[in-house]
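Just passing along the structure, written as structure tokens.
With one protein chain removed, the remaining protein chains of the complex are shown where they sit.
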Amino acid sequence: MLVRGWLICLCLGLGPLAVAEPRFPPPDFETEYQIPEEQYAPARALWVEYLDVAVLLGALGLASWFVARRRSRKAVLGLSLFSLLYFGFFKAGCVCAIGSVQNVALALFNPTYAIPLTVLVFFVAPLAVALFFGRTFCAAVCPHGALQDLILVKPVNVPRWLAQGLGVIPYLYLGLGVWFAATGGAFVICRYDPFVGIFRFSGSLTMMLVGALFVVTGLFVGRPYCRFLCPYGVLLKLAAKVSRWRVRITPDICTQCQLCEHSCPFGAIREPVVTRRDPRELARERRRFAALLALVPVLMLAGGWLGARFSGVAAQFHPVVELAELYLRHQTNPPSTPLPAVDALAYARAERDADALLANAVATRRQFNYGGWIFGAFAGLVVGAKLARYSIQPRRTDFEPDRGACYACARCFEYCPQERVRLGTWPAGEPIPGIAIPPSQGALSRKGTV
Amino acid sequence: MDPQPPKSTGQNRRDFLRQGFRGAALLGMGGLVGALSWRSSAETTRWQIDPQKCVRCGQCATACVLEHSAVRCAHAQAMCGYCELCTGYFEPDPNDLNTGAENQLCPTAAIRRRFVEDPYFEYTIDEALCIGCARCVEGCNRFGNGSLYLQVRHEICVNCNECAIARVCPGDAFLRVPVSRPYISKQIAH
Partner (left out) sequence: MTGAEIQRHLGWVVIVAAVFSIVVGAAMFVNHFQVATYDPLTSSALAEKKDLLREDPPNETLKQEIRDLDLQIRQRFFRHLAFNRGGAWFLLGGLAAFVIAGRYLVSSRIALPAPQRRPDDASALRRHAQAGRRAVATTATIVAILLLLLGFTLGTLVPESPEALARLTGGEPEAPDPGPTREELRANWPQFRGPTGDGVATTTNLPMNWVGATGDGVAWKSPVPLPGFGSPIVWQDRVLLSGGNETARAVFCYSVADGRQLWQGLVPPMTAPPGRKLEVQEFTGIAAPTPATDGRRVFAIFATGELVAFHLDGRLAWSKHLGVPENPYGFATSLVVHDGKLFVQYDQGEAEKELSRLYAYDAATGRTVWEQRRALPSSWTTPLVIEAAGKPQLIVTSQPWAIAYDPASGAELWRADCLGADLAPSPIFASDLLYLVHPSVAVIALRVDGSGDVTQTHIAWQNEDGAPDITSPVTDGAHIFAVTTWGTLACLDAKTGARLAEKDLEMEFNASPILVGSRLLLVGIPGTALLLSADPALEILARAELGETVHASPAVVDGRLYLRGKDHLHAMGNPTGNPAPLSYGQ
């Protein structure tokens, strides 16, 4: 959806090519005929990309303000609609913060790749904001999140254990994406993105079907991509866990009235945990925790070994290894039928300097092996940490959203009677349910943040 | 009056830890930006085909994420021989040298043939019809002057982070170019 222009944009500054004499001599026109000049419509200007960055920063700021100060679901909804239209359909979903992880990974490990500044900002800005305000990016700025948030019609409750089991996958996807990007192999997160086909109005049949599947699922399951797949969400979750301010359901003291308990379609609300554990159980839990922590290095080693075993498959995503594979397969086991035309052309290129290609491929394969160890160790660490985490009992007095899991969509605010009091829609004289608060305490503040 | 209950020591400890991690995260991000900005460019990039590396495999027409590929044929008229029997326009050994469908190479009839003067004909590409299949490019480069070549059109290309055609190109002909110099054109030195 780019602007079509009619400017003549001659090819700029190309060196001459070492061409032999042309087969057919240049024509000698006797009439007034002029050889037409090549015309090109201009590419999207650079200032437009910087405008996108400005819009991103503005939207992040607005989203944070809407959630933290204004506490308005309608405002967040409106902003998410804007983000869907602008970042999603207008910009065709690219460049996005989720994909930028790969660009950063490539830039860190490949000295010849210069990452554009705009992409770097797309990576850093949502994380920086999450460190202070939580996942306001997910609520109202990310086009994928906005799409899923808007199409959610009738949320079905995903049992907690299922959500946590599937919650391992984003970590693995992140590791995989970084591994593949850093070795220069492929941008798999972009390649297998389910929603970008919808934003572009075009894609392969498989991708469109997968996108349709996610959309249909998203009608009834809240944010399936965000919760169970998004690799950038892992980073946002970690940043939000240490955020300066958290999203609070109640603008005031929580009276534990339980009215907001089932208000979150994404299962992010946590209940208060007050009762103490049985001392005998405590000892058992401590032993289990210690055992699971001790298991972490074992899991890392096992994961690393698995990753290295898998690296042979992974390496084939790299074009050099793919070509070398074609070449070797043909050399060691020549097929009876000729290669398809495309493969034959690639093979011809491989033959031209096979030694250099194979040396390059071997080096790349070895890089994938190292990456496989790191990926597997990371996966093992994540699994071990998640297993051990269950032994830690959180101390919580209020109903509040989990910092890392809350998408800051502001749906739960209006369930809280304190919020209604703040908005002025609570019927006058009606007592606030839950634990009774003496009138001297708990003067309601107009602000909603802590 | 503070509506918040006073924090327990456990909560204070957690807040302190959180602050520490937050500071470390900010430092880390700052370091990342610093390390990468040395190797970053102010400009974004676009995709282009290197005409010298293109092997005319035909995948530009089918591999693009867009149904009507963003790659279209371009004609470096300065290199063209203006031949009556254009090997990029006509099928090998054509039935007759006219614009009949049985003689044309182009499957979507995107090349316009116009008589200029004897014996020269002008060939121009109608980009709206071109699908980037490279049949004309192959014919022109194999037997002719090589003035036809495939190139990415920026007003159509959605500039994917990873170009789907680049991924499958057997000639490894795709490269990223800075947005200030977005077009690679085939040219001869005079």
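Read from first to last, the chains carry the letters A and B; within each, the first residue is number 1.
Operating definition for what follows: a residue touches a chain if its C-beta (ideal position, glycine included) is under 8 Å from a C-beta of that chain, and two chains touch if they have at least 3 such contacts.
On a predicted model such as this, the values are computed, not experimentally measured, just so you know.
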> Quick one: which shown chains sit in contact with the chain that's not drawn?
Replying inline: A, B
>> One chain is left out of this view; which of A:339, A:358 or A:374 touches it in the full complex?
In response: A:358
> Which is it among B:25, B:80 or B:184 that touches the chain not included here?
Replying inline: B:184
> Of the residues listed, A:33, A:90 or A:201, which one is in contact with the missing chain?
Replying inline: A:201
>> Contact with the hidden chain only, please: which chain A residues?
In response: 12-20, 111-112, 150-154, 159-162, 164-166, 168-169, 172, 198, 201-202, 205, 212, 215, 219, 257-263, 271, 273-275, 277-278, 281, 302-303, 306-307, 309-313, 315-316, 321, 324-325, 328-329, 331-332, 352-353, 355-356, 358-363, 365-366, 369, 379, 383, 386-387, 390-391, 393, 415
>> I need the residue numbers on chain B that touch the omitted chain, in ascending order.
In response: 48, 50-53, 58, 61-62, 67-68, 91, 93, 95, 100-102, 107-109, 129, 131, 133, 175, 177-178, 181-184, 189
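The rule is simple: only the chains that are shown with their structure count from here on.
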> So what's the Cα centroid distance for chain A and chain B, whole Å?
Replying inline: 26
> Any idea which chain B residues touch chain A in the complex?
Replying inline: 1, 3-5, 8, 10-11, 18-19, 21-22, 25-26, 29, 32-33, 35-37, 39-46, 52, 55, 57-59, 65-67, 74-83, 116-117, 120, 122, 124, 143-146, 153-156, 158-162, 164, 167-168, 170-172, 179-189
> Mind pulling up the chain A residues that touch chain B in the complex?
Replying inline: 2-5, 9-14, 16-17, 19, 22-27, 29-31, 33, 35-38, 40-46, 49, 92, 94-95, 99, 102-104, 107-108, 111, 113-120, 124, 127-128, 131, 186-187, 190-191, 197, 200, 202-204, 238-239, 241-244, 252-253, 319, 341-343, 345-346, 348-349, 395, 397, 441-445, 450
